[in-house]
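The other protein chains are all here in position, but one chain of the complex has been omitted.
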Amino acid sequence: MTLTEPWRVLAFLVGIIAFVALNAAYLVWLERKVAGHIQGRIGPKEVGPFGLLQPLADGIKLMSKQLLVPKGVDPLLFKVAPLLVLVPAVMSFVTIPFGENLVARNIDIGLLMIFAFASVNVMGLLLGGWGSNNKYAVISAARAVSQNVAYEIPMLITVVTMIMLTSTMNLNEMVIQQGGGILNWHFFANPLMPFAFLIFFVCALAETNRAPFDLGEAESELIAGFHTEYSGMGFGVFFMGEYANIIIGCSLAVILFLGGWQSPFEFLSDQGLWGVFWFLAKVYFLIFCVMWIRWTYPRTTLWGLLNLSWKILIPISLLILLLTGAMIKVWPLITGAS
Amino acid sequence: MSILNLSNFLEVYLVIAALLFGIGIFGMLYQRTMIGMLISSELILAAASLNFMAFSRFLASDPTTGQIFTLFIMGIAAAEAAIALSIIIAVYRNYKSIDTEDVASLQG
Amino acid sequence: MISLFTAEGLAGLVFLFIVAVTVGGALIAVGSPRLPRAVAGLAICFIGVAGLYYFLHSPFVAVMEMLIYVGAVCVTIVFAIMLADPGDEQKVGRRSAVAAPVGFGVGALLFWGMAMLGIKTMWPAAAAKVNTGSVTDIGHALITNYGMVFELISLVLLLAIIGSLVLARAGRGKS
Amino acid sequence: MNDLARSPNQETFVLNLGPQHPATHGVLRVKLTMDGEYIVDAEPVLGYVHRMHEKMGENRTWVQFMPNTARLDYLGALSYNHGYVKVVEQAMGLEVPERAEYLRVITVELNRIASHLLWFGAFVLDLGGFTPLLYAFDDREHILDLLESVTGSRLTFCYYRFGGLCNDVDDDFLTGTRAFIKRLRKRLPDYHNLVTKNIILINRLKDVGVLSAEMCRKYGATGPVLRGSGVDYDVRKNEPYSVYPELDFEVPVYSEGDSMARYMVRMDEIDQCLRIVEQALDKLPEGPVMAEKVPKILKPAAGDYYGAVEAARGTFGIRIVSDGTNIPYRMKLRSPTFSNLSLYGEASRGLLLPDALALMGSLDLVIPEIDR
Amino acid sequence: MLSELKSEFASLAPLAVIETDYKVKGYHLDVEVGPDRVVDAAELLDRLGFFLEAITGVDWLGKNPVGNQPDPVSVNEQDPEAAEAEGEAGSDAPADKMEVVYDYNRTDGVLCRVVVRCRLDRAKPELPTVSRLIPGADWHERETHDFFGIIFTGHHDLSPLLLPEDADFHPLRKDFKA
Amino acid sequence: MSGYFKELFGGTKSLFVGLGITFKYMIKPVVTVQYPHETLVMPPRFRGHIELVGDEETGAPKCVVCGMCQKACPTNCITLTGEKPEGGKKKVLTGYILNFTTCSLCGLCVESCKFDAITFSRDYNLAGPRKDAYIFDLKKRLEEKSG
Partner (left out) sequence: MGKESLQSAIIKFAPLDKLLDLGRANSLWPMTFGLACCAIEMMATGASRFDLARFGAEVFRPSPRQCDVMIVAGTISKKMAPAVQTLYDQMPEPKWVIAMGNCAISGGPFVFEGQYGIVEGADKLFPVDVFIPGCPPRPEALIEGILELEEKVTGHRRWPRVEAV
């Protein structure tokens, strides 16, 4: 790490943008493949070997597509919105530790920062929907936001639980605490953690507007939701933003609960690039789960969604918070341990 | 004082805060809608917080003071926004009849 | 002279950019007659302000600024605009011809005065203890020195929630 | 919930669903007056695929109208074939050989399964689940293969003739059908586990869009919509035709009247259809498939005739008026979904948008059949 | 059921009540009423638990209406062409009529289909709506208006249902030319 | 309260069962027939557009220009012309035009033909950039095929 700051920044920017773009492209490919096989078909196959050039073709297509700015839209909002979705997502990668030393900025309050950027994302959806001057887009934007707001609560409560448990908001430190085999992962830290993980995962799905919570782009109701009026790369950027957000959500879940870049077995190396391997393996597994879930369930309604949040997730996450607090503070008092 | 290390001078922040304040005041007088005025008042608050932060960074003996003040301002501002907006909505509901009768073109 | 190709130089460049974002956002926020655009400007301005806070060695406050202002206040305002339908905004917002010049005059005057005040005053030298931007300090301060205020703020927030609920409900029920 | 939507001073806006909208299964347009996400008023606008079937009926000979029946309801084409040949045979006094009747029942029930499967998939698609659609299509392809091997078409079958069928079936069809019954019986539990028992689906359908039996009667709703509201009415049982009286099957009835009940009726019907097909295969007699004495040029006696059959979506009634020539004087097609949809305006009032779409899906609309 | 119905209908002063052969005709009772009695008939049948299956029209331009011959079976047994000739010979100059047919049916297991028909002067085809009583009749009447131009007085909205919004033609009239 | 937990656990279980089913199908072999590379076999009764049948020996069309198919067709998509050659007794087909774009594939024409002179073709994958390519001159097609 002897690079001077500007070069570091440049390397980071290039690296992250390439990472996000490549991931978005190939996650779409993966998603289409996974969907295909779940449904007993093949998925993209004819464009390049195994359809591997499919994302390339889509990318070329989208880029060469006419960028329509429909009548009656607010051109500023219409153009800024996709960026407001993508840029914060890219910025969030600043603090995600891909390996022990592979983190762009090891920020003390990294966890909080990711949530701060995530809240900008909401603004992007809202302005995109609003700026489109399309009723479906407006309804969709309103839905996306109320959903995001509702799920931020249980998610933050769960995260607070984790902060209590780890007493740090530094993501790398959290990972370091989970070293030494699968049993040291926070997922197994206490019997409540699997539930906390589940809540976190559900909230992450909801926050990223993924099925079964993809109310914002419910095709059967709202055409294409907030990006109904977007064509070409405008739509492409929304898409990239969505996948970047999925990666962030899954990365956070992996960092908080599944040991980040730590290898699951003590005897297997987590040094250097192996750490990256473990991290990405876990993240991609979770992303696969996200896709698997998407192609399995029907969509919930806004009502069902809010019910789930208020009646199930929030009480249970509060309960977990209390019990964890008790476990940390009260249990030592009772048992007399320090 | 080079143009590239402006960030290390208190005066720079004070000028920016003053600018925000001025813009906010201008907005207060210029905007006639309640939401527009609310937006302007948020700018004024931001100017105040910026001053607090700047003094806290450069002058205060206990650097947390300014930050905590800013945090409190944020809390108050959030509460203020919520209240103001619910008042605005109530006002709109009672004094304005809004009918969007225009049938949409075949969207989608 | 700081070279552009050092950490400091780059930071300076970023600082300029952030200042531009702040001021530009603020101008959009007050200058646009279209409310959604005004809110977008406000959000952009707050992102800039958060950046300034970061330069003031307070990443925590910067992050909170984003979280609260962009994520909560701006979203709430957009929501309110949606509910109150801005299509009719122009009818309400009949602004008199003098509002703009007067506003500009007053704003400019205040800016000039305060800026001069800021620049001309001989501030004492920077304090010995420069803040390190650690969360721990803020946390300690919050629950020790400022515990009372903290509680009061919680109360205010609670009242605000209840109050806005009541107001919103009443508005709906009356029709 | 409802008081919010009904208060008069609400700010409402009009949302045009369709005519091209993913949820309307074709080109229905619904003018929704909404208050937020609540529906204050819904008015279906029809006619976007009005294809002049009734006018064509007056321009063609009796036989030539046959292909039109398949295009009315392209999902359950054979039911419509059946209804048409039934009423003309009744007017002409034609006797149909038993084998032909059995084969009609077998094919019509297979077609009904295909229709229900497609509905199942499309309905879950409306609710946001994509995968069940493709599973249903997979099974449906098997039915289409079977029917194609007999009739030569995949969708718009034109298989029945006055007095019988145009082709006999071969053994491959019979064994293939048996194999299909076995296959579908094995796959149905998967459908139930994947979809029916899914908590998200249950939450979306339970107590949503409740239709009372009285409301169904007032609007003339029939088929699974009516049976989901607790009325045991099925033309196959109430007005026995063809060889249905000789087959043992039940008519699934659910009394809740919500979308879930309509869903369950159709899923149970698939079971019953399998039973019918199996029995009909067992009882299938040998013999000709075409009556011997069918006049070359059909001229039903002057008068009007009415015939009804149970199509996949409800009672398909057909009223023919003959003036004694070889061209119908008037042909009225009473399509079930026309009546079923007419209650939508009232039933969707006060619902949330997604619930209203679930209700619309549960009515099982085929638009060309409504518009005719 | 049938005899009971017949006596109930007698009170409506029907123009004809004919029991028909279900096996051939597909319905049991054929009632013809005047335009002023259509609503009464609907009320009666609604009260008895019938539901309205369909409403349709028939345009009898230059023809005598066929449909409720006294004995369809005997007609069927005759040589059809002779019957047709007889029908035409029955009256010299056919009065142009427009017919509206209501199909009623039951869902409670009793097999009884009733057809109510009403013949109108083709020059001025008007009759009262039953959609106030039976909401399901709403669309059927609109459709009949679309196709035949029959006006259902008192109907809340007779704008085209299946035809384009601005359609001013009635395609199922026999004199319709595109 | 117990109802709450019952629903919660029942619901969660149903979700996992659903995941299990999709996983089961995911590891099953695909059912896709990869069309341009592999094809389905059309059943013998498959109805494509109609085709004239040639006499086995001469290759000349078996059609005797009786016009039954033309009459039977509900959509008037068949136009056939014939003329009596000088000295000949029977009519000879001179043109058989099928406007496939209005055909409804009902098969009434084939049924109405007493001479087995027309049959269904096996063309199931027609597609092309020109509309008039589907107004077939069946006689020419037959000649091309036999000749």
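A, B, C, D, E and F label the chains in the order they appear, each numbered from 1.
Going forward, a residue touches a chain if its C-beta (ideal position, glycine included) is under 8 Å from a C-beta of that chain, and two chains touch if they have at least 3 such contacts.
Fair warning: this is a prediction, and the values are worked out from it, not measured in the lab.
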Contact with the hidden chain (one of A:68, A:183, A:273 or A:330): A:68
Which residue of F:65, F:105 or F:138 touches the chain not shown here: F:105
Sole contact to the chain not displayed, among A:133, A:146 or A:231: A:231
Those residues of subunit F which, in the complete complex, touch the missing chain: 30-37, 39-40, 42, 48-49, 74-76, 99-105, 121-131, 133-134
Subunit A residues touching the omitted chain (full complex): 32, 36, 39-49, 51, 53-54, 56-62, 64-68, 70, 219, 223-224, 227-232, 235
Residues in subunit E touching the chain absent from view: 163-165, 169, 171, 176-178
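Following the convention adopted for this analysis, only the chains that are shown with their structure count from here on.
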For subunit D, the least number of touch steps when starting out from subunit A: 1
By count of C-beta pairs in contact, the leading pair of chains: B-C
Distance between the centres, which are taken as Cα means, of subunit E and subunit C, whole angstrom: 74
Centre distance in Å when subunit C and subunit F are each reduced to the mean of their C-alpha atoms: 69
Centroid distance [mean C-alpha coordinates] between subunit E and subunit D, Å: 26
Numbers and ranges of subunit F residues touching at least 2 other chains: 15, 18, 21-22, 25, 31
Where subunit D touches two or more other chains, by residue: 9, 11, 13, 15, 21, 131, 135, 138, 194-195, 198, 200
Residues on subunit B engaged by subunit C in the complex (per definition of touch): 2-7, 10-11, 13-33, 35-36, 38-40, 42-43, 46, 49-50, 53-54, 56-65, 67-68, 70-72, 74-83, 85-94, 96, 98, 100
Parts of subunit D lying in touch with subunit A, wherever the complex brings them together: 13, 15, 21-23, 37, 124-131, 134-135, 138, 194-195, 198, 200-201, 203-204, 352-355, 357
Complex interface listing, subunit D residues touching subunit F: 60, 63-68, 71, 131, 135, 138, 145, 148-153, 156, 158, 166-167, 190, 193-195, 197-200
